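The block underneath contains the structure these notes are about, expressed in structure tokens.
In this view, the complex is presented without one of its protein chains, the others remaining in place.
Let's look at chain A:
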Amino acid sequence: MLNSSGYIFRETINSMKRNPWLSLASVVTVMVSLVILGYSIFFLANAANMAKSFESELEIGAFVQIEYTPEEVQDLKSQIEQMPGVESVTLVTKEQALEEFGRTIGGSQGNIVSDVGGTNPFPDKLTVKATDPQNVKALASSLESNPGLYKVRYGQDFVDQLLKFTQWLRWIGFGVVAAFGIAAVVLISINVKMNVFSRRREIQIMKLVGASNSFIRWPFLIEGLALGLVGGTFAAVIVGLGYNWITVYVQSTLTFLPVVQNEVLFRQVSIGLLLGGMVMGALGSLFSLQKFLRA
């Protein structure tokens, strides 16, 4: 094998030069499928992370009927504080909400009420903290039946929808990645097949003088692996840089969104993409060699 390595390396380079456009097409399809795979993984990781951060929130937002007087609101607050499973209740009054809103849009204090149409559109909001995350759902539904509250919002609601969405995304992502993956394997296989064809005289003579089948196969196998690996490398770079750029952008603009920035995940995805490329390459080579190089 040691004596043959030079030969195998030379042949691999030569065969890639022989069909540069097909090689490029193979590399690009491998890359596209892996880029989609990479971003899907990061998106799903973020969705899971988001779901988890919402799940861990023990808070329920309860909006008080708009016509309630401040006294009635205080009564309601102390009534809820007595309920089992409630740790604390904080009141955000409609005035505070308006002020908060004014601060976020950066307008001048006095004009906000007139700016939003003369009346304060915000309701009073009670933030109810549960003692145990298990209780959040039950607590929320008993709050919903309270006539003093017109709307109850809690994390689980959103989490359920998010999970349903990621479920869909997972299947769609899987389908798209599979489609591109198959296309990549087929292209690599055509690539290798063409090189086997253009070297058929050489292969015939190699067989004649007793080169072992594995010796004949190696350059083609390595060619497929190399095409896959190059595609995988580009994909890893694109996914890595792109994700980095997205996290920076999201963190500076949508500061409330929790973004996954996990070195380990990063490394795992990169290695996974490289391996994925090599697997596609190896599969492509094997498919075409199987037919051509029988004894």
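Just so we're on the same page, a contact is a pair of C-beta atoms (placed from the backbone, for glycine too) under 8 Å apart; a residue touches a chain by one contact, two chains touch by 3 or more; residues count from 1.
As a convention for this text, contacts and distances are computed from a predicted model.
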Chain excluded from display, named as in UniProt, from "Oxidoreductase", "ABC-2 type transport system permease protein", "Cell division ATP-binding protein FtsE" or "Multisubunit sodium/proton antiporter, MrpC subunit": "Cell division ATP-binding protein FtsE"
Contact residue for the chain not shown (choose from A:I182, A:A211, A:V250 or A:V279): A:A211
Hidden-chain contact residue, picked from the options A:E95, A:D160 or A:E202: A:E202
Chain A, residues in touch with the chain not shown (by the definition above): 1, 3-4, 7, 201-202, 204-213, 215-216, 294-295
